[in-house]
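In this view, the complex is presented without one of its protein chains, the others remaining in place.
Here is chain A:
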Amino acid sequence: MPEKPTDRREPIEELQPAAGTTQERVEAAPEISVAPRVEARDQAAEEPAAVAVSAPSTDQTLPVAANAVVTPVEAREPAVATVRLEKKHPLAIRWMHWVNFPVLFTMIWSGLLIYWNDSDNAYQHPHAVYRVGVGSLTVVRLFPPWFWKLINAPYRVTEGLGYHFFFMWIFAINGILYVSYLLISGEWRVLVPERRSFLDAIQVTLVDLHLRKGLPPQKKYNGAQKIAYTSVVLMGLGSLVTGLSIYKPTQVHWITSLLGGYEMARWEHFWLTMGFCAFFVVHVVQVILAGWNNFRSMVSGYEIVPAAKAPLEEERRVG
């Protein structure tokens, strides 16, 4: 669930870049960090005064002038930026993420227009399916009349059906492309939870609820995120399967039967949607808490990270 700025707890000593370490890291992901490094050298050449500057740990008793004359440019440790750009989200994932947002919204909205149809019947038992309850005990039926009025749902069933059966294609195709991309690019490695993720997720949740301190170490996503993002993809698959079993309950009756029958499939379809809504709320709150740097990375792809942070490429390659 939480999108954490991946390493806000790492202590950063701004004025003492560990030059050696940075150099190694830079080589591990050359295409990302080349620019700042090259520019650092150019700058150094233009400003002879700066040439004399050495890292604080080197011998500071040397006379300035001698050092300036004798030391060749290459021999001196160049100034290195303390931050770098990390390519966090590939272009394809950003597109599919943002396409999914209005499409899923449209699916939920049009679905509500359809659900309304069973809320207003004369049988005094509306929504036998869309309710909270067990057997004959019903705690609450969904939704109350004021809700339908609020979203202007009454008598817009045909519109709902029309949009639902239009956008289902976009939702399905986008989802299939997304999963295919995860598999082909290896991005699934950063997303699929490991055994450790489940313990981590509990810890992360407790930290988020301010019940304890100390986030477990993480790479692109923490345990809770991995579980949430993988679940929401599985929920999407669930919505497609339950949706198909409601859409063609005679032709694919074996799926409908496996899901527990037509009414059960509708129930499942409905509660998966409620799951999406819950995910959405938590997701948006966490994105707001995580801040602009994190949000921006879902649009531009890049995040500003401390130069010393391990690049994500490794995680993508080996998991």
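What we mean here is this: contacts are C-beta pairs under 8 Å (C-beta built on N, C-alpha and C of every residue); 3 or more make two chains touch, one makes a residue touch a chain; residues count from 1.
Here is the rule we use: contacts and distances are computed from a predicted model.
Have a look at "Acyl-homoserine-lactone synthase", "Oxidoreductase molybdopterin-binding domain-containing protein", "Peroxiredoxin family protein" or "ABC transporter permease" and point out the UniProt protein name belonging to the hidden chain.
Record says "Oxidoreductase molybdopterin-binding domain-containing protein".
Touching the left-out chain: which of A:83, A:233 or A:310?
A:83
Which listed residue, A:92, A:108 or A:157, touches the chain dropped from view?
Answer from the full complex: A:157 touches the omitted chain.
Which parts of chain A are in contact with the chain that was left out?
11, 13-15, 17, 35-36, 39-40, 43, 49-50, 52-53, 56, 60-61, 64, 79-85, 98, 102, 106, 114-115, 117-118, 120-123, 128-129, 154-155, 157-159, 161-163, 165-166, 169, 206, 210-214, 247-253, 256-257, 262-263, 266, 296, 299-302, 304
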